[in-house]
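Here the structure comes first, spelled out in C-alpha cells, and everything after it is commentary.
One chain of protein is taken out of this complex; the other chains stay put.
And then chain A:
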Amino acid sequence: MQNMLTIISNALCRITGRNVLLIDLSEYVSLTSPAAPVLAQTERQPPKPPPVSTRAPAAELVSSQTDQLDRPGSRVVVSRSFADFTPQATFDIKKCDVHRLEEGPPVKATLTRDQGLQYYRIMQTVRRMELKADQLYKQKIIRGFCHLYDGQEACAAGIEAAINPSDHLITAYRAHGYTYTRGVAIKEILAELTGRKGGVAKGKGGSMHMYAPHFYGGNGIVGAQVPLGAGIALACQYQGNNQVCVTLYGDGAANQGQLFEAFNMAALWKLPCIFICENNKYGMGTSVERASASTDYYKRGDFIPGLRVDGMDVLCVREATQFAADHCRSGKGPIVMELQTYRYHGHSMSDPGVSYRTREEIQEVRSKSDPISLLKDRMLSNNMAAVEEFKEIDIAIRKEVEEAAQYATSDPEPPLEELCNHIFKNDPPLEVRGTHPWATLKSVS
C-alpha cells in the first residue's frame, strides 16, 4: 500500500511538476496502516467531498512524500475505486422455524455493499436517535411515556428493506424506529417527543401517536393495532392494489383476545396481512414464561402459517419478510412472523429494566448479538467496507441527530390558539367549551 501511494504520488509530481502535498485536508479521514483511507461513497448519502486544493487536480490527491505520511497532523485522502471492495456477498443466515409451511425463507442472503451501508446507516440512526431521546428524557425535556427501541433495530430495518413504500405498516407504542423507517425525519420525531409545533403531529400526539403516509402509528392501547392492521389489509384487498399490511405487536400483546379475533377474520377472508410479533422476551416486567402458556408465538396463529426468525440479524428479518410478503401477495392469506429480538432499555423510561432481568443478560446480548455490530462485522470480514467508512457514517449520524435535537429543543411549543383544532375533518369551524363557561374556544379542521 505504501509503495503504491509512493508510486502514485511520485507520478503525480512528475505530471504536474508540483509538490502536491496537502495538509489540513480533511477531518474525515486519517491514514491508518495497512489500508489507506477511503472516501465513503454510498448511494444513500454521498459525503461531502474533501476540499480541493488549488494546487492539485481534483481527482487524485496524494501526499508527495512518504515521510509526510508519518507526520502528525498530515492527512491524506486517496480515492479508491469500488473494485477494491467486495461489491456483494452471500451469507448464511439462521434457518427459520416454520409452522404449517412446507418450506421457509432461504438460508442464504445476498447483501450488496450499498445495501449493507444503507442498513447500517438506518440502524445506527435509529440507535442514536433513541439514545438521544433517553438523554432528553433524563433532562426532562421529553415527558410522559417514552418507550425506546434500541436493540431491536434489525427488525425495523429488515422489514422496511423487504417491503415497498406503498405497503402499509402499523405498530404499537415502541414506534420511533418505524416512524423513521417509514419516512419521517429525525427532527420531526424528536420535536414530537419534546412537544413542539415542528413535531410530526404538531405536538398533539407525542411518542405513541406519530403518523405518516402508509404508517398508522404509534398506538397506545396494547393489541388494538392488530385488528386495525387487519382492516388496512382488508382495504388493500378491497382496492386490489397488491399491497400488504405489516401489523406488529409484542410478546405482551400476543395474548390479547382481539388478536385472535383478527387472526380468525384475516384467515377467513385471506387478508394480505403479515402479523409480526416482536418478541423481546418481556412484556413490561413480565417475562414470556410468566405471561404465556405457549411462548411459541409463531404458532399462536393456529391455522395461520408461521415463521420464527432471528430478529437480531437484519438479513434474516429481510428474507423472512420478503417470504411473508410474497405469501400474502400471492393470495394465500395472512402469515405470522415471530422476530426474536431484545430491548436494551427497560419497558419505558420509568423502568430501569433490571428488576426483572439481570444486567449480565443485557450485557451478553449487547456483546454477542447486537444487530448493528453483527452487520458491521460481516461487512468488514468480507472486505465490503472499511472501518473508516463506518466511522464516517457514525460521525455524520451523530451530527444529524445532534442537529435534530437542537431543533427539537429550540422549536416553539404549539400555539394555544391551535389547542382545539383537528377535532373534525372538513367541517366548518366549531365552538369548543373551555374549562369554564366563559371560555369558548375555536376549533378548525
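As a convention for this text, contacts are C-beta pairs under 8 Å (C-beta built on N, C-alpha and C of every residue); 3 or more make two chains touch, one makes a residue touch a chain; residues count from 1.
Here is the rule we go by: contacts and distances are computed from a predicted model.
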Of the options "Sodium/hydrogen exchanger", "WD repeat-containing protein 75", "phenylalanine--tRNA ligase" or "Pyruvate dehydrogenase E1 component subunit beta", which is the UniProt protein name for the chain that has been left out of view? "Pyruvate dehydrogenase E1 component subunit beta"
Determine which one of A:Gly116, A:Gly205 or A:Gly252 touches the chain that has been left out. A:Gly205
Contact partner of the left-out chain, one of A:Cys96, A:Cys236 or A:Ala254: A:Cys236
Touching residues of chain A against the unshown chain: what are they? 168, 170, 200-205, 209, 211-212, 216-217, 219-221, 224, 226-236, 238-239, 245, 257-258, 260-262, 264-265, 268-269, 421-427, 430, 432, 437, 445
